[in-house]
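Missing here: one protein chain of the complex. Every other protein chain is in place.
Read from first to last, the chains carry the letters A, B and C; within each, the first residue is number 1.
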Amino acid sequence: MYSKKVMDHFKNPRNTGEIEDADGIGEVGNPICGDIMKITIKVKDDRIEDIKFKTFGCAAAIATSSMITEIAKGKTLEEAKEISKKDVSCALDGLPPIKEHCSNLASEGLRKAIDDYMMKKKD
Amino acid sequence: MYSKKVMDHFKNPRNTGEIEDADGIGEVGNPICGDIMKITIKVKDDRIEDIKFKTFGCAAAIATSSMITEIAKGKTLEEAKEISKKDVSCALDGLPPIKEHCSNLASEGLRKAIDDYMMKKKD
Amino acid sequence: MADRRTIYLDNSATTQVHPEVKEAIQPYLSEKYGNPSSIYHKGREAKEAVEDARKKVAALIGADPEEIIFTCSGTEGNNMALKGIAFANKDRGKHIITTKIEHKSILNTAKWLEMQGFEVTYLNVDENGTIDIEHLKKAIRPDTILVSVMFANNEIGTIQPIEKIRDILKDKSIYFHTDAVQAAGKIDLDVKELGIDLLTLSGHKMHATKGIGALYIRKGTKIEPILHGGGQERSLRSGTENVPEIVGIGKAAEIAKKDLEKNRILLKNLEKRLKEDIFREIPELILNGHPEKRLPGNLNISFKYIEGESVVLMLDEKGICVSTGSACTSNSLKPSYVLTAMKKDPVFMHGSIRFSIGAFNTEEDIDAITKTLPEIIKSLRAISPLYNKD
Partner (left out) sequence: MADRRTIYLDNSATTQVHPEVKEAIQPYLSEKYGNPSSIYHKGREAKEAVEDARKKVAALIGADPEEIIFTCSGTEGNNMALKGIAFANKDRGKHIITTKIEHKSILNTAKWLEMQGFEVTYLNVDENGTIDIEHLKKAIRPDTILVSVMFANNEIGTIQPIEKIRDILKDKSIYFHTDAVQAAGKIDLDVKELGIDLLTLSGHKMHATKGIGALYIRKGTKIEPILHGGGQERSLRSGTENVPEIVGIGKAAEIAKKDLEKNRILLKNLEKRLKEDIFREIPELILNGHPEKRLPGNLNISFKYIEGESVVLMLDEKGICVSTGSACTSNSLKPSYVLTAMKKDPVFMHGSIRFSIGAFNTEEDIDAITKTLPEIIKSLRAISPLYNKD
């Protein structure tokens, strides 16, 4: 059902946890749907210097979370904001149709974290 | 499906054929139903001295024909007329429900042959 | 009975399971017991086996794998084709066309649909059992939603003019279903070429097991399920998949495809031998069904003046299995409705015997019949009141 890449990221998720003094925090999903994701980022020179996630959800939700942190790390905020759900699912060699929505969650979470950073910077 | 007795009378039917100078002839059934029986009898002193049958039909039809000739042989006409379809099917250790009607044919055929004899005698 | 050699010539009733099919089934009766809906390895293994079988069945009839759903019998396939199309398309029309000589699983389903407010036209057939094409043309109405004509008849083996039906239905929005239970694996057929929208298969008629079948449903066909539940088979047919028998029918389809031409020749040859032998040895016969356009291996003969069941039971005493018409009606008293539709003489309808040859038959089997049958026919005619009258 799941690709090898998905299973790898599910079994060995990268960048898990929470950055204590995060510059940006993104939380998406809700417990009724069964998927919740929290992304924390550390930004330096408009680049994502560090990124961590926590995810409550199925294997696909965990794998997409893990994958997006890998993709985003080191990217500029502009670049990171452009990461689409397609990018994530492609990087994972695809997702089962019924799980496609999970990649949505990941890119949304990242975008929220970046927005949060921007908001805070403005203040 | 069929009892051993039925199979025995089907495989080795008794009293088959036609009596050339029969005293009574009984024909019943029709080809559309798929069962036709012809019984010929020879009568002496109001007794069935000889009896033969020919039957077009299924194994049950052949076995009941055979059985009724065995039962009737040597009986008085009065006794022979009383042979019921029940008597025939019992003597065969029963028939499958769907084939019960076959025993009807046999007793009817015999009665017709006896009636035929009576009629001829009157003339 | 145990050590008596059986000579089985009733392959239209059911067939022997092919040894390779039996073999293929075994792991699914032991270590490969997973439920295909389960996401862990045991489940995925079962799922893969099911999908592999689907490909093989699809390949046999030129379909795409997604167009095959597994059923539990030819009967279920026929029920689903008729009811599923009827219910899903009743807004477009409530008229269905089929024939007078379909298998009971079509006829009784059609009758049930009539009780639910559908209208059914039953096409006539000629004396060879071929449908009346003109009758079909005339029967089509604006509200006709489905035409169901069997590929080949189970009793008399007559093959229907499927191409002609395709040509008539072309450009019409009428679904075309065919019951290919008898034809599949015996006749090279391609659903795409023949314009078929739905096609019924049954495992046990093609050397798989009893209890498994398949229904081909062309992509885009509007159809309702008849078994509702957990949503298996893309929600078209619920119920935990019969994994062992699905694997079996997959194997059987693969073998049938590979051996099709070889078996066709074998069956045709044995059929010819049997026919020539019987016609040489026994007088007063009628060959039922189409003289050429017939299923290889099928031979339906009326033995005048005698009744079929007696012949079947007498042959059974010698270890030979044949039947009168279809197995389903062997408990019925009425003469075959197929022969009736062909307007055969009722006296001779009762004496019809179907010999159906399969891939496991040999010349010795045929010879055993040639040796046994004439004596039996003679003895039954000797006690027939009809025979004397001639």
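By our rule, a residue touches a chain if its C-beta (ideal position, glycine included) is under 8 Å from a C-beta of that chain, and two chains touch if they have at least 3 such contacts.
Computed from a predicted model, the values in this text were never measured in an experiment.
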Review point. Considering the whole complex, which of C:Leu313, C:Met342 or C:Ile366 touches the chain not shown?
Key: C:Leu313
Practice item. Check the options C:Thr130, C:Thr158, C:Thr178 or C:Asn242 and report the residue that touches the missing chain. Key: C:Asn242
Practice item. By the contact definition given up top, give the residues of chain A that touch the hidden chain. Key: 2, 7, 10-11, 13, 16-18, 27, 31-38, 53-59, 61-62, 98, 101
Check your understanding: Since one chain has been left out of the picture, which residues of chain C touch it in the full complex?
Key -> 1, 6, 8, 10, 13-17, 19, 22, 25, 29-30, 33-35, 37-43, 45, 72-76, 78-79, 103-105, 108-109, 111-112, 202, 204, 209-212, 226-232, 238-245, 309, 312-313, 315-316, 319-323, 326-331
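Just so we're on the same page, only the chains that are shown with their structure count from here on.
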**Study point:** Most distant chain from chain C by Cα centroid
**Key:** A
Check your understanding: Can you give the whole-Å distance between the Cα centres of chain A and chain C?
Key -> 57
Review point. Just curious, how far off is chain C from chain B if you go by their C-alpha centres, in Å?
Key: 40
